[in-house]
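Note that this complex is displayed minus one protein chain, with the remaining chains in position.
Moving on, here comes chain A:
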Amino acid sequence: MSDLTHLTISEARAKLRGKEITAAEITEAYLAAIDRANPVLNAYVAVTADKARDMAKASDVKLAKGEGGALEGIPLGIKDLFATEGVHTQACSHVLDGFKPRYESTVTSNLWADGAVMLGKLNMDEFAMGSSNETSYYGPVINPWRRSRLDTVVMPTTHQGDGGFVSAGGAKTARTLDNAQLVPGGSSGGSASAVAAFLCAGATATDTGGSIRQPAAFTGTVGIKPTYGRCSRWGIVAFASSLDQAGPIARDVHDAAILLKSMASSDQKDTTSVDRPVPDYEAAIGKPIKGMKVGIPKEYRVDGMPEDIEALWQQGIAWLKDAGAEIVDISLPHTKYALPAYYIVAPAEASSNLARYDGVRYGLRVPGKDIVDMYEKTRAAGFGREVKRRIMIGTYVLSAGYYDAYYLQAQKVRTLIKRDFENVFAAGVDVILTPATPSAAFGVADEDMNSDPVKMYLNDIFTVTVNMAGLPGISVPAGLDGKGLPLGLQLIGRPFDEETLFQSAHVIEQAAGKFQPEKWW
């Protein structure tokens, strides 16, 4: 039997419904793969094997009767940011030590209602603050992709037995994998690594400044951040409430559409959840894009961007043009201010959201001589460096005398960033094409990134504008760089027009093909 873990969700769904395979079989295949790979990749921080087996068994009963939901029997990984009842939920922070919620997030409830199977909780940057998954209390996640170099090797003439092949000899190129460990991006690094390494069929993720799209680009997977308000934030550990959105990471565009359909809903428990029906995203896939107007923003061509990425962007433009799209040059003049504005707005909201971790209601408590001393010691021991840094920035920009200079200014700039997009869409542009990241995956413990927080922040330069404007954005793998690492393109759409993103991303996927890492783990 071929490896069940390599089936896409759409393939597995058909085989489950056709009774060719069972939910128990595919779940066992994933659990075995996690057992083998997780000591190396560190993608999961908790594996819920018993729960997975129980859920799979229940799915098989339904499938046998010809019943079952849209994701019946499909094994998924869940980012540690989503509250899962009775199961490890710590946002990969020490401060939430031992936290097992008594409730289930709306997004995961929707997935279980549709029959999905939970394999476990996925590693992430602490409180979703990071771009490399290195700020996790549980240690870094490793990217299943490695750099490689092309060597010319002389092939000897070989003959292999009956029905075997004959190689005529001569020169051939072969890829040699480099041993250096690379980051999967962040903050949804566990989600991206697990999907790319076939440790789950798909995963939930969240995106505040690029945390779905950047790791998807670094691992050759598809990640979509839907429009703000499309997925309920209820039961998702809050980072920056006006920017946070949940979305899936999947192995192809079709699977991402299937997952988002289940994750999205209108929810009374989140006042920012939008009251509009969830469209059938799968139906958008395969629709022709003839006549679609694709905007190319000149501001996304940044200094020091690798040639590979510029070439990839041009290739993407050519693919969409070949498919009948009309390409137009556009300008989004406030693009360069999105990242600095983000580094005021997001820490300000985070400093307020993270005030709740006080050693009283949940998680870690470090005793002190009085209550303030207890708060201060608990938070000093419970939060990692990056989280403390952002709480400090947030507290400072919101403190008396600085509010207008920083926070108010940033929120005004945010209005301008959103207006840039509105103008372009009003002029008839249907979708915007940009690179997803300014580089391919970098090394674990990269000195440059770790010595300067701002350098790490620059990873989100192409993705953060989308959060600031509340728009949907998808990252789709479009090629490999010279070192054999995956690179992604980003498509940005009108509010609540995720369908156009799936439709156009599918065109790129068809042209570029799919990418998977060579197995070394």
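Criterion: contacts are C-beta pairs under 8 Å (C-beta built on N, C-alpha and C of every residue); 3 or more make two chains touch, one makes a residue touch a chain; residues count from 1.
Here, contacts and distances are computed from a predicted model.
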Undepicted complex member, UniProt protein name, chosen from "Aspartyl/glutamyl-tRNA(Asn/Gln) amidotransferase subunit C", "Sarcosine oxidase subunit beta", "ABC transporter permease" or "Ion-translocating oxidoreductase complex subunit C": "Aspartyl/glutamyl-tRNA(Asn/Gln) amidotransferase subunit C"
Contact partner of the left-out chain, one of A:V61, A:A113, A:A318 or A:I371: A:I371
Per the touch definition above, residue among A:V274, A:I296 or A:L433 touching the missing chain: A:V274
Residues of chain A in contact with the chain not shown: 98-103, 227-229, 242-243, 268, 271-272, 274-275, 334, 336-337, 340-341, 343-344, 351, 355, 358-365, 367-368, 370-377, 379-380, 383, 388-389, 391-393, 395-396, 399, 402, 405-406, 408-416, 418, 452-454, 457, 468-470, 495
